[in-house]
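Omission of a single protein chain aside, the complex is shown with its protein chains in their original locations.
On to subunit A.
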Amino acid sequence: MKVLVAVKRVIDYNVKVRVKPDNSGVDLANVKMAMNPFCEIAVEEAVRLKEKGVASEIVVVSIGPKAAQEQIRTALALGADRGIHVETDEEVQSLEAAKLLKAIVEKEEPKLVILGKQSIDSDNNQTGQMLAALTGMAQGTFASEVVVDGEKVNVTREVDGGLMTVSLNLPAVVTTDLRLNEPRYASLPNIMKAKKKPLDATTPADLGVDMAHRLETVKVEAPAARKAGIKVEDVAQLVDKLKNEAKVI
């Protein structure tokens, strides 16, 4: 079966972001960019399904500026077969991403679509669920285990109370959580091979998707800083402070 994976180019998770002085957003100039960590987990899961003989082809999609092709190449080096780049220099909001992915799903007709549960920049946690609704597919969100079984897939989900397993008809959408797998690193020979794998480019206009934003960012500010605390000498002093100064116990 064909598996489609959506990967997003985001700021590297190790970078401490800084808000721009004019409060229009965060400063992304000269900042290290990378594949969204949850998308790395999505790619890894697809590759494992292929290694198990469950997946036959892995198609990876990214929506974003030209530079997003770097993340597609990374996914190809990790084992995806083919890439699709939806090129746009505009901000891509989740509803728009879901509509673009829907257009690609209609063309490619994958049996399984794997996305990250959340982008670490917008922290939206929306796109997979929106794509599932737009295409009428079932969804297994926050997955920690994915087992394809004939025309169904069983997904174990990380939920507030613990774990929940659902059975979904295929085609279906899965969004990854942290415990689904541990992504591998791309080897040098595979990075070289990835350069020759096919990568098609398209645009939102080609796909017929309206990119008029529904949400407008009014301003972006730095969070309120906590005032510096103190170091206590020992446990007795800690307990005394908690009881008599902070009065929280």
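Convention: a residue touches a chain if its C-beta (ideal position, glycine included) is under 8 Å from a C-beta of that chain, and two chains touch if they have at least 3 such contacts; residues count from 1.
Convention: contacts and distances are computed from a predicted model.
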item	value
Protein name (UniProt record) of the chain left out of view, among "Copper-exporting P-type ATPase", "Electron transfer flavoprotein subunit alpha", "Succinate dehydrogenase iron-sulfur subunit" or "Allophanate hydrolase"	"Electron transfer flavoprotein subunit alpha"
Among A:A80, A:A98, A:A194 or A:V209, the residue in touch with the chain that has been omitted	A:A98
Which of A:T74, A:T88 or A:Q139 contacts the chain that the document leaves out	A:Q139
Sites on subunit A contacted by the missing partner chain, in the whole complex	11, 13, 16-17, 19, 26, 38, 93-95, 98, 117-118, 120-134, 136-139, 141-142, 144, 154, 157-169, 172, 177-179, 213-223, 226, 228-232, 234-236, 238-239, 241-243, 246, 248-249
